[in-house]
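Read through the structure below, which is laid out as structure tokens, and then see the notes.
Here the complex is missing a single protein chain, while all its other protein chains stay put.
Coming up: chain A.
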Amino acid sequence: MVSATTSRPVSKTRARDRAAPPTLERPGVAWAIPGLLFFLVFAVAPMVGVLYLSFTHWDGLSTPRFTGTENWSRFFSDSQVGQSTLVTGILLVGNIAVQAPISILLGVWSAGHQRNRAVLSAVFFLPLLLSTAATAVMWRQLLDPNFGIPSTFGRLFGGTTDPLGTQQGAIACLVLVTSWQFIPFHSLLYQGAARAIPHTLYQAAAIDGAGRVRQFFHITLPQLRNTIITSTTFMVVGGLTAFDIVLLLTNGGPGTDTSILPFSMYQTAFRTYDYGYASAIAAFLLLLATCASVLLTKLSGYDKMTSTLEGL
């Protein structure tokens, strides 16, 4: 990374002096340097910082004191960490399991050019206009045990008037509210991708006598492969950072039942001012996210740097 910042811009003006054939000057590394530096300072350096801080004791005021692996041995024996990881995982899987199928179906459906589909799609987009904070505040009120929807339509919620009152209920609410907010975004991705599928594929399938369902599984789904990976990446990253929704909807509760990793990291750092231990949790989060990212970029083939048009 450092070598990139020290190498000078490559200039190839000589090529122009010779008569023919004209070759275009290629942009040098210099073009990437401002963006790279910015990214290094505000994203990469903090990653290194988190690793360092996870080996220290720091209250945020004095200088961090090196304590070796103290935070980490505490981390691995902390039962709250185990629970937080488990809940984070459950939320992640739950979110993907609910959002992916609905988004794909909705996206493919709204890719059709019928008038009613266009009108409904415009309505389906609306949750995207609300920020996550706004969505969470809204649902917190709508799920209120005394005045909210459950008090009127209790049967929809399995007879309970306080769906946020139990761990299962709170987790289900987090999944449902997240899905309510983000399915419109993911279905939009699928809508765009479904429209890009060449029509001739369907015509050929229709001639072969394939019905709607077969066409969906044998043409649509395989053609959506890249979008499925992209959309899942967004879901995974979003799931690992789903902090605002937890803070505003359940506040980690009941008790610490929905205290997912980013939330318990926030509490440890900015509520109890134990930045060293919080950094250990953060480093763990970072590790999970990096694994997920490497896996997904390998699957998607993004790293091969080929034109997205070549597949067509």
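The rule is simple: a contact is a pair of C-beta atoms (placed from the backbone, for glycine too) under 8 Å apart; a residue touches a chain by one contact, two chains touch by 3 or more; residues count from 1.
The rule is simple: contacts and distances are computed from a predicted model.
Trainee: Match the chain absent from this complex view to the correct UniProt protein name in "50S ribosome-binding GTPase", "Insulinase family protein", "Carbohydrate ABC transporter permease" or "Heme exporter protein B".
Mentor: "Carbohydrate ABC transporter permease"
Trainee: Which of these touches the unseen chain: A:Ile96, A:Val237 or A:Leu299?
Mentor: A:Val237
Trainee: Based on the whole complex, identify which of A:Ile90, A:Leu201, A:Leu286 or A:Leu299 touches the chain you can't see.
Mentor: Within the whole complex, the residue contacting the unshown chain is A:Leu286.
Trainee: Which positions on chain A touch the chain that was left off?
Mentor: Counting only chain A, the missing chain is touched by 1, 3-4, 7, 16, 22-32, 34-36, 38-39, 41-50, 53, 102, 105-106, 109, 114, 116-117, 120, 122-134, 137-142, 144, 147-149, 151-153, 180, 184-185, 188-193, 196, 199, 202-203, 212, 226-227, 230-231, 233, 236-237, 240-241, 243-244, 247-248, 262, 265-266, 269-270, 275, 278-279, 282-283, 285-286, 289-290, 292-294, 296-297, 302-303, 305-309, 311.
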